[in-house]
Structure formats: structure tokens, C-alpha cells
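Every protein chain except one is present and positioned as in the full complex.
Let's turn to subunit A:
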């Protein structure tokens, strides 16, 4: 983040921090909700095994098929939680340094994973087609917060069962991330992007929003200039 040198940059610093906290809090809340669901399934599965053992006749035990089916259900949820926690751990480490090198493809995949539950709730199809493997040096926490904010609002904008496509490609030394959205084969107008909050984070990242046809584009510099 910036080292505030005057009241204006201090105010901006506070606004950016606040927005980053809001974005990461929203992601954390969503993840904790999903983990609660996973724990609830494991809890019911374990309870079912207990029920079956209490009901079993002393000399017969629980049918093996019931045990293997229930055990498989538990293992599936452990695997699901493990994947979610890996992404959550990546998010948690985004704030380790004020600036860091990151590959844009990995960052987009992280953000898509963090917003996966919202996409599922709205039955959205989210594809990450052409993702550049180029690296940029940026304020990673702010970048993830901005991309997450844009994605969440895109999900609200596109409507149920919509399709969202995200791409990232180099343009000169910059990286341009493009978002397009379709609903029932019609392209969704994204002119409501960016809003004031998204502009604030983009300004901090020295990034620019633009529209290319119906696509929303975010152009990121290869290196965040020193203040």
C-alpha cells in the first residue's frame, strides 16, 4: 500500500484499505459458509453411521455397502474442504507484502475459485479461456480485491444461468483482462462497470478500465510504480 505523505494520499490509502477489507471479508464469509455446509454433511454422515451401528443386530453388524457409501461421502467432503482451504490460504497470503510478483492466470483462477459459490448459486457458467501466463508486479491484495469485486458484481448483473468469460493477454508491456457476459445467447451490457469503488482500487493499481464492444477491459501495468 502507499506510504501516505499527505492528507489526500492518507484518505485514499484508507479508502483502498477499507475496500480491500470489504472484498476479503466477503470472500471469507462465503468460504466459511461453505465450510459450515461441508461440516454439516460430515456431521450427518457420521451420525448416520452411528444410527446404523445402534440399529444393527448384535451378530450382523452394519451392511458393508452402507459403510463404504457413507465413508465415500465423508471423503468427498474432506476433499472439497481441502480444495477450498487451499484457495483460502492463497487469499490469506495475498497481504504478505505491499507488492509482489504474480502470474495473472493464477490470480484470476484464485478469484474465480473464491467466487465459485456465488456462481453456483446463480447457475452461472464461468470460463477462463485465454489466460496469459505473464507476471506482473503489483499490490496483490488490492488486485485480488478488485477482481473479486468485479466478478461478484458481474454475477449479479448477468442473471441466472448466464455465461461469463474471462481472458487475459499482454498488450505491449501491459496486461489486459477482459470480461464478457452472455445471458440466453445475448451479450450483456457492462456499461455499469466500473463503479466508484472499482475505480478507486484501479486507480491505486495504476490500472485503467475501458470498454471494447461489450467487453469490459482492465489494463494493468507490468509494474506498479513506486510512490
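Heads up, the rule we're going with is that a residue touches a chain if its C-beta (ideal position, glycine included) is under 8 Å from a C-beta of that chain, and two chains touch if they have at least 3 such contacts; residues count from 1.
One rule holds for everything that comes next: contacts and distances are computed from a predicted model.
*Asks:* UniProt protein name for the omitted subunit, picking from "ABC-2 type transport system permease protein", "Predicted small integral membrane protein", "Glutamyl-tRNA(Gln) amidotransferase subunit A" or "Response regulator receiver domain-containing protein"?
*Replies:* "Response regulator receiver domain-containing protein"
*Asks:* Return the single residue from A:39, A:71 or A:203 that touches the missing chain.
*Replies:* Within the whole complex, the residue contacting the unshown chain is A:39.
*Asks:* For subunit A, which residues lie in contact with the unshown chain of the complex?
*Replies:* Residues of subunit A in contact with the hidden chain: 32-34, 36-37, 39-45, 47-48, 51, 55, 73, 76-77, 120-123, 160.
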